[in-house]
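For reference, the structure discussed in these notes is given below.
A protein chain is absent from this complex, but the other protein chains hold their places.
As written, the chains take the letters A and B, and residue 1 is the first residue of each chain.
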């Protein structure tokens, strides 16, 4: 049994004009204990909605969730709000993109780290403060015993993101959901945070679901990658396999569209591969393959029959009728 | 491999794995198009607008709604309780309260909408100048600070004391008292709009400042301005009623809710209906305008509209 098993997750929203936005449609994936899984995709592909659904942070209405999200065998969608609160911030915690708005400006950072500890682990005020200092040391904040009394506005963006990580890790979660944790940061600060995350992964041992649009970040941190497009999973593979031999035309297009640092050195800076067209509207139920409207290899079959996710190579699944199938041991 | 699945169409060849169809967990509702659909999506606008429409009809058709002359004295009929002949009873001079309240609607709506219009136009002009012209800003805003330090009701009373009591003068006095608030709001909106990249882009395109104000800034202030105007309208109606109640507003010869209540004040203990009915009408009208304002804010605010 995997730590997190998402099965046939559907998160739909009612639009103001009465229609239905199928933000996440039939998503299934597993996360093993201690594993780092990245969910990549462009804006509107449903990756953030997925993370909010796992934590049950989708307001209902306008949203509605169907399917199963099993954490340690328990279906989170069956729990009461009270039981869910006991899991959130404790066994499952989250890091958001914008560290300024995710921290409470009127509480000292020590209080904010201690809050979860006192709530979930029943620590006393002084124990919580001591633990907060320990957590700040863990995330590499200099002079933690002074910093613990400071307020979010006194910290830089990178420091705030470290505090967010400290809060997320305070209760020793089994699963950490990181939604675009480095997107708002400068490149030198991003490098610091990625280093920290890699380091903590070994020391803390929590499983991580990393939501990002940045393939560079995926390559640096993740072990397994799920590529999402228009609310569906189109490909899933180990990170090396995905970057070495992508099976789905969307993944291929995505990798081709990213310029690589160092491309000028071989003297050829070829044109970037484009994925023509636009992401289809999620307000209609899509017939056939979700990528059919932009796919360079599209055929009539793709427009009529949606391809199933199939194992195209060992531990490498993709939803494409025409992806080459390598020998899969039975 | 899910070859056991039935392909949805006959054209799908044998051996092609087709994804299982996804259920609909939510049925789409067919939204009504057009004006009616808009009202259904915004019930506060519909309800507030409906109440206000009723009030407007009352004001316009007052002479045809079984009213009597609202100023006709009838000393023998003084302070009658509500009855078939006098639906809301009569006051201490024997005038029909029902007729007076219905005619009073005219004054309230005229003052409310008159002030909202005048204060918006003047406040918009001052706010635009203040937001766009640096050197004028500090002078104008200090003047507005000064005006705002006087409670608006006192300012209106003082202005009324200088003039003859008439509906026009009431509108003028309340407008002057409201202008500082409106110009501050507009200035704030203008200051945030002029930082918008599209304003920078317009400058870089060689657009002149007056055109930028007219084409890029003014249209984008109208939505918050409309919402603010409804609140001004509601507060102006209340201010008018207060002014008339203390005798500094509409002259006694024109019935307004404020002076009807003022006249019934002495008899409040024994004949409460003389105060009750104009107060009820005032509350309903103010509620209607505020509902309309809240509804407009929700429907015009782009931040709310962008949510999924």
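In this text, a residue touches a chain if its C-beta (ideal position, glycine included) is under 8 Å from a C-beta of that chain, and two chains touch if they have at least 3 such contacts.
Definition applied: contacts and distances are computed from a predicted model.
One chain of this complex is left out of the view, and of "Peptide ABC transporter substrate-binding protein", "Xanthine dehydrogenase small subunit", "TerD family protein" or "Hydrogenase-4 component E", the protein name its UniProt record gives is "Peptide ABC transporter substrate-binding protein". Of A:159, A:289 or A:305, it is A:159 that touches the chain left out of the display.
Considering the whole complex, the residue from A:163, A:217, A:234 or A:305 that touches the absent chain is A:217. Considering the full assembly, B:205 is the residue among B:162, B:205, B:253 or B:270 that touches the omitted chain. The missing chain, though absent from the display, is touched by one residue of A:82, A:153, A:203 or A:260; that residue is A:260. Interface note for the absent chain: among B:216, B:271 or B:297, the touching residue is B:216.
Hidden from this view is one chain, which touches subunit A at 42-43, 156-159, 186-192, 194-195, 213-220, 239-240, 243, 253-265, 267, 269, 271-276, 278-279. Seen across the whole complex, the unshown chain contacts subunit B at 138, 196-198, 200-208, 215-216, 219-220, 302.
We adopt the following convention: only the chains that are shown with their structure count from here on.
For the pair subunit A and subunit B, the distance between C-alpha centroids works out to 46 Å. The part of subunit B that touches subunit A in the complex is made up of residues 1-2, 5, 7-9, 11-13, 16-20, 22-31, 41, 305, 308. Considering their complex, residues 10, 12-23, 25-26, 62-64, 66, 285, 300-301, 304-310, 319, 321 of subunit A touch subunit B.
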